[in-house]
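A short write-up of the structure that comes next.
Every protein chain except one is present and positioned as in the full complex.
We just call them A, B, C, D, E, F, G, H and I in the order they show up, numbering each chain from 1.
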Amino acid sequence: MNRLEVTEKIIAAKVNQGLKWADIAQKVGRSKEWVTAACLGQMTMNEEQASVIADIFKLSEEEKKWLMVTPYRGSLPTTVPTDPTIYRFYELISVYGTTFKELIHEEFGDGIMSAIDFKMDLKRENDPNGDRVNIVMSGKFLPYKVY
Amino acid sequence: MNRLEVTEKIIAAKVNQGLKWADIAQKVGRSKEWVTAACLGQMTMNEEQASVIADIFKLSEEEKKWLMVTPYRGSLPTTVPTDPTIYRFYELISVYGTTFKELIHEEFGDGIMSAIDFKMDLKRENDPNGDRVNIVMSGKFLPYKVY
Amino acid sequence: MNRLEVTEKIIAAKVNQGLKWADIAQKVGRSKEWVTAACLGQMTMNEEQASVIADIFKLSEEEKKWLMVTPYRGSLPTTVPTDPTIYRFYELISVYGTTFKELIHEEFGDGIMSAIDFKMDLKRENDPNGDRVNIVMSGKFLPYKVY
Amino acid sequence: MNRLEVTEKIIAAKVNQGLKWADIAQKVGRSKEWVTAACLGQMTMNEEQASVIADIFKLSEEEKKWLMVTPYRGSLPTTVPTDPTIYRFYELISVYGTTFKELIHEEFGDGIMSAIDFKMDLKRENDPNGDRVNIVMSGKFLPYKVY
Amino acid sequence: MNRLEVTEKIIAAKVNQGLKWADIAQKVGRSKEWVTAACLGQMTMNEEQASVIADIFKLSEEEKKWLMVTPYRGSLPTTVPTDPTIYRFYELISVYGTTFKELIHEEFGDGIMSAIDFKMDLKRENDPNGDRVNIVMSGKFLPYKVY
Amino acid sequence: MNRLEVTEKIIAAKVNQGLKWADIAQKVGRSKEWVTAACLGQMTMNEEQASVIADIFKLSEEEKKWLMVTPYRGSLPTTVPTDPTIYRFYELISVYGTTFKELIHEEFGDGIMSAIDFKMDLKRENDPNGDRVNIVMSGKFLPYKVY
Amino acid sequence: MNRLEVTEKIIAAKVNQGLKWADIAQKVGRSKEWVTAACLGQMTMNEEQASVIADIFKLSEEEKKWLMVTPYRGSLPTTVPTDPTIYRFYELISVYGTTFKELIHEEFGDGIMSAIDFKMDLKRENDPNGDRVNIVMSGKFLPYKVY
Amino acid sequence: MNRLEVTEKIIAAKVNQGLKWADIAQKVGRSKEWVTAACLGQMTMNEEQASVIADIFKLSEEEKKWLMVTPYRGSLPTTVPTDPTIYRFYELISVYGTTFKELIHEEFGDGIMSAIDFKMDLKRENDPNGDRVNIVMSGKFLPYKVY
Amino acid sequence: MNRLEVTEKIIAAKVNQGLKWADIAQKVGRSKEWVTAACLGQMTMNEEQASVIADIFKLSEEEKKWLMVTPYRGSLPTTVPTDPTIYRFYELISVYGTTFKELIHEEFGDGIMSAIDFKMDLKRENDPNGDRVNIVMSGKFLPYKVY
Partner (left out) sequence: MNRLEVTEKIIAAKVNQGLKWADIAQKVGRSKEWVTAACLGQMTMNEEQASVIADIFKLSEEEKKWLMVTPYRGSLPTTVPTDPTIYRFYELISVYGTTFKELIHEEFGDGIMSAIDFKMDLKRENDPNGDRVNIVMSGKFLPYKVY
């Protein structure tokens, strides 16, 4: 058994049970972004969180333990994602990558936006011309050290 | 002459003149995100915008014309970006890609967040534990058509 | 169980039953292009459509549910398709890619042809020198936003 | 000197002179699709066509000769195109590739749509919900030979 | 079940029964080149041909049906083949690719040798310095269309 | 100076002078296949052959010397050729690769067709349904040694 | 069943039985280099050799037959080998590749060292500063043919 | 100026002067294998060696200094070499890679053949069936450390 | 059975039993770095070490034997690691690669730091600004040989 098998079991169970990530997240008591990522095998749960998930998806004790193991991260099967919904994010980096870099350095100096000390929120933005996906990302600025 | 040469001339001139993208954007009358991307060869300017930029960077008439030609987009030299500041964004897609997909579909149904009808805002978020990079993305949801 | 397994079951069943996509599409009440793509795991069906397909291919309730889940899109095993019938389309992009771009921008300005708000129709075009494949693609033009 | 240099000279001249492909095509007496592709280094001109182009873009006799040499085709710098306008076509193949294949074989039997005995027409399709890009492709069906 | 499984079954059966492609081809009444390719999952058989093959290799009715389905072509596991016998052909293209192109264009004008309306014959060529592999390829010339 | 520069000079001169490979080959006294490959930087000329070529293309003494240096072979800019005329040969290997292998081994045992002790002849094959490209390849069979 | 499965069975059996390639080779009556390669699925055995191997590893009649089928060669899972023991050989080609080429051409003229009419011998070379791996390769020189 | 430019100058000069690596090596007082590699930009020369080379090829003082700088090694433009003379060595690794590994471990235990504490000798081996390229490689065995 | 299966069994058992690498290492009597690597299929154990591990993880005799076979090294599924914890090390090489090279050559002359005669120690470094990962690497310097 490995983490991937547990992830696939969770996904299949969710399809079968007709659940929503937002509801699952509420039961876990964490954001839907973090909980979804965790269920998809990208975050590490603590005992309590794993128990809630195990309960929802009828996982065995061994499967539950895998939820508490830090996973080998990376959720995509190819370097450039083929799925259009995900590809658009890759496209944003391709088009705006150097812009992100210029503006971060202009505002903060040399360094990066952390992808570890990071959180995000994805929600619906009502708009008369068609609703929009609104994503707020917040990552700690980490300055390069001179030594 | 081609657009890449104009982009490189703009970058070199900016280094030499010690300008800031925020100030340049203000002169153009558009957001710093869009103006930076445009100066880096990723967006198309209209006559008025190109004139402001040509003025700032002392571009010739021919160089100015290139700013009004739709560019071949893509700002990165490699499929996976090597620069750490830009790589972190790639990492976010790698780790959160399937999460983005799940949550967009859960909220909106089958479709994508447009990377064309899109805008974003990058700013400093003050935080006692260290300031954070805050990015708000807003893209129109486009539903897949059944026909 | 996952969507790929359902797709493979549908394909195998179709071979075995000797059905035609055009007939299946008629039963679903949608175009043969959309229905074929949906059966091949590239589009999302609603309850009604999934029921028709489940009926035709003798799918279980769980398999039917997978047809209603938005799939991870991408139908090809390699970046450059090896199958000659599909490769010719890749070749058209390789040869005509910059031409598509020039003509779309000349007619519409900066923007793209949507691959989401998109439909197409593939049919036989009679020709004394040998019949031809005729494909009509129609995608909404989406202009790049200045902000 | 090589064909690429002539292509770049044509593109730069077009930007500078502010011409349109449709007008250039009319002077050549061929479709805007073929003429654009030819000017972008993807098709071979005959003496007469090359003379018109050489005239418009002030090409030398040697440059004109290159227009009559069959080019090494392929207009894109990367296997997967980064430019969003062109990428959408790649995405269509990725999503619809197996659908194209199924429907061509269902209608015609085993074979391909020729990308050589091929023509296409790209035009504006008026639509109250936003105008659309309409592309009609027509390629001769070529059956696989049994021998 | 899919075509690949049928192909593997045929190959394993051939090893076990100690048959020769030339003999199998004779029973099918087609060239050894086409029949071998068809058995290896690269060509489509008609009912009659499939029946002969099913008979030889003891295939089930369902397996036989797969032989009549147009396969997803491509017989090699890597872009550059590792097997030396096959690699030598790749090497010929690498070394002679531009020569093929020049000579085809010199003799026929702009166009290609079809790989669809194509046949070939591989045989032994006796030679006192060591026998040689002799391959005759014949593909219809297809001229690029001007439109 | 290097071989590539000499090759490019030869190609440009040929375009300019309007010569044919068949005529050049006749002057060299070798087949058009070998002479074309040699001029394109894929074969090594001896003093006499190089002198003929240098004469035709007005090469300097130093340029002539490069024709006598064994080149770094490989005439294509990408692993999978983008040019359709050359790609069709790659496609033949992709589709027929395992067939070549099976038939060579069936006829000769374990070994390869040499791409070094190799010659070929490309010519027009008249056909009422459209002329064909006819290519005869002849390579020495080399058996694997057991030791 | 296929050759890969037989290879894996041989490797597992060797681990379990604690045999040495040198001893196995002696029983086969061929060099340890050739026999090891053959057991690892890279060479073709004759009836007699296959019988010895089948005997040692308790192979079935069908498994033994696979040893007599010419394999699809290529023993490495990646283009650049990750295993350090094997990578060092790749590194030698990377560093000395052009040197091999220069010295072979200087000594023999244009041509290659055959990897088919080839044999090698790997042995221990005693050395007071630490024993050395000594490899002697011998491949027939094959001159390029002019035709 | 960089090392690559010096390498290219040396190669061009050698072509022009008609020298042999064996003679150059004799003047340097080192093996032809090491001296060739050094001249091709893969080894570091000391003052004395660099002076001899600078003398032979009429290098400037600055060019000579580059010969004494440790180069960024790697002599091939692609991961898999396209040149047949060099490719055969890559093929040997592909076919014999696992055999090298098995036999080194069987004789020496876990470890590698050093590609640093390494030397080799390439020479002609007379053979009535055609002369052979004979290469003797000798690399120190380095055992993996347990700690 | 193969080494990968044994590795996966060890990892699953460790998750299930809730053990720590440091404790396992202590029982083996070697560093936690070496023992972890060995359990993850990257190092070769001797009889004694394998017995301890087999005991801890309840391995069969055959599984234990695999621990004593030199593995095919390489622990990552992709060339560029997707997991952020591991990617940071790749990033260090990307950013500092040329710096490592310069400083090693400045201090030692031409040569490498051995990755075979190598050991390392990873530990916690207390720091009031947040604890740090401290890694000490020690590899024997191996000078390039001149011959």
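Note that in this section a contact is a pair of C-beta atoms (placed from the backbone, for glycine too) under 8 Å apart; a residue touches a chain by one contact, two chains touch by 3 or more.
Because the structure is predicted, anything quoted here is derived from the model rather than measured.
When the missing chain is restored to the complex, the residue among H:74, H:109, H:130 or H:143 that touches it is H:74.
Residue-level contact of chain B with the missing chain is found at 8, 11-12, 15-16, 18, 78, 80, 82-85.
Touching residues on chain G toward the chain that is not drawn are 80, 82, 84, 87, 91, 94-95. Listed here are the chain A residues that touch the chain not shown: 30-31, 33-34, 43-44, 70, 72, 98, 101, 105, 109-112, 114, 116-119, 142-147.
Here is the rule we use: only the chains that are shown with their structure count from here on.
Of all chains in the assembly, those touching chain C and also chain H are E, F. To find the repeat of A-C among F-H, D-E or A-B, check which pair has over half of the same contact pairs by residue number; it is F-H.
Looking at which of D-E and F-H shares more C-beta pairs in contact, the answer is the pair D-E. If each chain is reduced to the centroid of its CA atoms, chain F and chain G end up 31 Å from each other. The geometric centre of chain F is 49 Å away from that of chain I, both derived from CA atoms. Across the assembly, chain I contributes residues 70, 72, 80, 82, 84, 116 that each touch 2 or more other chains.
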